[in-house]
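There's a structure below that I have some questions on.
Only a single protein chain was left out; the remaining protein chains are all shown in position.
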Amino acid sequence: MTASLTLVIGGARSGKSRHAEALACGTGLDRIYLATATAWDDEMRARIAAHRDARAADGWRTIEEPLALAAVLEREAGPGRTVLVDCLTLWLTNVMLGGAPDRAAEAVEPACRDLVAALPRLAGAVVLVSNEVGWGIVPDNRLARDFRDAQGRLNQRVAEVCDRVVLVTAGLPLSLKDVSR
Amino acid sequence: MTASLTLVIGGARSGKSRHAEALACGTGLDRIYLATATAWDDEMRARIAAHRDARAADGWRTIEEPLALAAVLEREAGPGRTVLVDCLTLWLTNVMLGGAPDRAAEAVEPACRDLVAALPRLAGAVVLVSNEVGWGIVPDNRLARDFRDAQGRLNQRVAEVCDRVVLVTAGLPLSLKDVSR
Partner (left out) sequence: MTASLTLVIGGARSGKSRHAEALACGTGLDRIYLATATAWDDEMRARIAAHRDARAADGWRTIEEPLALAAVLEREAGPGRTVLVDCLTLWLTNVMLGGAPDRAAEAVEPACRDLVAALPRLAGAVVLVSNEVGWGIVPDNRLARDFRDAQGRLNQRVAEVCDRVVLVTAGLPLSLKDVSR
């Protein structure tokens, strides 16, 4: 069993998580769902619960990790396993909001560097879900602009080390890269 | 003449309406333009008028229906006809704003379910235009987030029952699905 890295990107409610789950199920391997969401209010809690209901908990082992993504991936990924990371956008949010408010952007680079360095070392299959957030008007506030920049850069760097990149729109996949090993 | 369902999606000012009109004209059938826009201020009124000017009223029969989309489609669609629905985004806006402000989201599910159930029963050609609205930063206010979620889910569900789905960017079409009957 060779290793494989897949990035599934798309807008909000594009069906990217569902597509990523289908890819993970298609591997036929043991499945781990690595959830990066943290519930900081009721709306978020409801969203997380809905996601869980939607993924039909048949056969998935769920691990919740809001911050130490690279470390958990290095521990859990391996031959005979598929790890689905849902999603990089919530993880990046946690990283930015975890630091001091006036230097949210500074916390991002080391975390992203560690993640991007870890990915090519992983065994087994890993599927990462991430949002496209830079296709609108420039946001009014600085934090939103910083987040948009950080998310765009992260998607580029992760896409570069992945074997496959899929863009999902209205539930439909479009292959942007496929150099399966 | 077999039935066909086509979804044309894209961002604002992407040329998606013009592309949908070209598809409708290409069928060579009688053309009905089903406009879902309602003018609630001068800016909106100007937009509607501009759309009308742009579509060159040669041969189109126009029907305006802001809410009862499934019913009008079931009445008007038929063999030898093309119905162009422009657009699902304004229709969804009307559905959300038509209900009580604190439960805008609740009005959406029954309306979307009815529409998605009606589409596969239609005869003739139907072309639906809809916006992609989930590729930016998370909006500040709850209503915008609810709308974004509802629009994304609706696009997925409509795409699932359509034979063809086309994404338009800068006026240029990209086929996401084509299982022409």
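Note that the chains take the letters A and B in the order they are written out, and that residue 1 is the start of every chain.
Heads up, the rule we're going with is that contacts are C-beta pairs under 8 Å (C-beta built on N, C-alpha and C of every residue); 3 or more make two chains touch, one makes a residue touch a chain.
Quantities reported herein were computed from a predicted structural model and do not represent experimental measurements.
Student: Identify the residue among B:Arg81, B:Arg148 or B:Arg164 that touches the chain left out of the display.
Tutor: Counting the whole complex, the residue in contact with the absent chain is B:Arg148.
Student: Just one of B:Ala77, B:Ile137 or B:Cys162 touches the chain that is missing; which is it?
Tutor: In the full complex, the listed residue that touches the missing chain is B:Ile137.
Student: On chain A, where is the contact patch with the chain that was removed from view?
Tutor: Contacting residues on chain A, toward the hidden partner: 7, 9, 11, 132-138, 142, 148-149, 151-153, 155-156, 158-160, 165, 167, 174, 176-177.
Student: Across the whole complex, list the residues on chain B that are touched by the chain not included here.
Tutor: 11-15, 43, 132-137, 139, 144, 147-148, 169-172, 174
One rule holds in what follows: only the chains that are shown with their structure count from here on.
Student: In whole angstrom, how far does the Cα centroid of chain A sit from the Cα centroid of chain B?
Tutor: Here chain A and chain B have centroids separated by 31 Å.
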